[in-house]
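Every protein chain except one is present and positioned as in the full complex.
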Amino acid sequence: MQEIKRKYVVPGDVVVEGNFRPLMNVVRTGNSIISTRIGIAESGREGVKVIPLSGVYIPRVNDIVIGKIIDHSSLSWEVDVNSCFSAHLPAQDVFGRDFSPARDDMGRFLSIGDLITSRIIAFDRTRDPMLTVQDRDLGKVQGGELLKISATRVPRLIGKRGSMIQTIEQATQTKVLIGQNGIVVVNGRKPDGVLQAIRAIKMVEEEAHTSNLTQRIKSLLNVADPQQTEIIPKPTTPQEIAQDSKNADDVQSTIEEVEEEIIGEVEKGEKL
Amino acid sequence: MTQTKNLIDEEGKRTDGRTIDDLREIKITVGVIRNADGSAFIEFGRNKIIAAVYGPREVHPKHMALPDRCVLKCRYHMSPFSTDTRKNPAPSRREVEISKVMRESLEPALILEDYPRATIDVFVEVLQADGGSRCAGIVAASVALADAGINMRDIVSACAAGKVDDRIVLDVNDTEDKEGSADMPVAYMPHLDQVTLLQLDGILTRDQFNESLDKAIMGCKKVYEIQKQALMQKYFGNETELKEEQ
Partner (left out) sequence: MSSSKRSTIIVEHLRKQQMLEAISQGKRLDGRDLGEMRPFEIELNVIKKADGSARVKLGNSEVVAGIKVETGEPFEGLEDKGALIVSAEVLPTASPYVEPGPPDEETIELARVVDRGIRESEMLDLTKLVLVPGKIVYVIFVDCSIINADGNLFDATSYAAVSALLSSQIPIFEIQGGNVINTGNRQEPPATTIPVSITSIRIGDAVLIDPTAEEEACMDARITITTNSIGNFAAVQKGSTGAFTVEQIKKAADTARIKGEDIRVKLEEVTKKTG
């Protein structure tokens, strides 16, 4: 097990001095590694990074995002993905390659104000994000309670291998759809359960930086035996797929390590 | 500027009771504007200023976007009731200039290359003006940018020094600004040890110039501690250290 040092930082703070590798949200000036964000700094043998606690969502390829249709041209929909750029969903993605703007009515499939669960298939410094809905569990969101949380809190809400969100889902008998962009949709048969889940999600958002959060969520939701939620289930929902796939990137694995280290609820040293 | 009145008494006290090395009282609250991506409210002496940050977001109109970096926009504006005599709400030449130097004082701290084709808007509204409103505005804007989670190399702090009764004083107030003989607003990045704004109105000798600059920087360092405290309070509450568990 490697030694990782953590501390709270604001931009400009020196995280560590010496020959460390800058990994994420840090810059090197001279002999110092400096944080560029407000958040939790981690320095270890692998390098130095800061888990940010604020900031708008920056798109990344393969992220699952929940977006809102805000406009359409004759060839694509424009989608608000709660980010610095709006994304595009090409009509061909929905209608297939022989899509014809003259024959196919785009409005029949998606109209302005609709929500979609989608995956980012392309994005770089030169162009806006491109989306697809052609995957299991992607497509139009049919119902549920809509919530917006800071995208920086999403990894914490998912938790190590989905542990946090599963705790919430099981205790409240709800299904929670999470976009990496901070858009969350809660579905459940019982209105009380939905309200409980929303309360828990808001608590995760507000207290993401604190330790023992899973325990507090469990007591909020009256989960009696913490051992019961230790089962690692198969990935079924998009966020779990995102969670389990290799694209669970730095942010995610870092947050998971925080959970793992701070809460100590999963076997130590395990890596994705 | 020529000075007529005595602004420092025999005991070395200034018009508001401070010594020459005291700052006015400063209070910063982070996250006051619900709709903004980042925001801060600062009370700096009698200044009451709101800073709000929106972005990074899409540039409108689109052709204004830059392919390799983010466009930073900044507006410094005074509400009509902020000054002794009512201010016309239309932007004055003074406000346009301050908007520009304010943007240039913040820009060195921001890693704008991280957000190509996007824009960051910084809006600074002076609800009540006192001496040094541009410095107070920069201080609030910098905190709002950090609150918005923009990648920054450092936090920009700001403070003025000036000459009153032939002495160099820290953090010039309204009366001293109007009746003193020199005013030097400075913005400074404490970790990088770099000056990002420097203006001077009034005559200073070479020694006075150096003393004034040093004093302003000392003030910036003090102001920085208040900025950092405000951010820590918002994000970590009263915890200052991360507790390691188990």
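Letters A and B name the chains as they come in the text, with residue numbers starting at 1 for each one.
The rule is short, and it goes like this: contacts are C-beta pairs under 8 Å (C-beta built on N, C-alpha and C of every residue); 3 or more make two chains touch, one makes a residue touch a chain.
From a predicted model like this one, the values you see are computed outputs, not experimental measurements.
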{"item": "Selected residue (touches chain absent from view) among A:L115, A:L131 or A:I158", "value": "A:L115"}
{"item": "Chain not shown: contacting residue from B:T29, B:T83, B:T175 or B:Q233", "value": "B:T83"}
{"item": "Interface residues of chain A (partner: the chain not displayed)", "value": "68, 70, 80, 111-115, 141, 143-146, 185"}
{"item": "Chain B residues touching the omitted chain (full complex)", "value": "33-36, 39, 46, 48, 50-52, 54, 57, 75, 77, 79-86, 89-90, 121, 123, 125, 127-129"}
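Going forward, only the chains that are shown with their structure count from here on.
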{"item": "Averaged-CA centre spacing for the pair chain B and chain A, given as whole angstrom", "value": "35"}
{"item": "Of chain A, residues touching chain B in the complex", "value": "6-8, 10-14, 25, 27, 29, 34, 36-40, 52-56, 58, 84-86, 125-126, 152, 209-212, 261-264"}
{"item": "Footprint of chain A on chain B - complex, ascending", "value": "37-38, 55-58, 67-68, 109, 111, 115-118, 146-155, 189-192, 228, 231-232, 235-236, 239-246"}
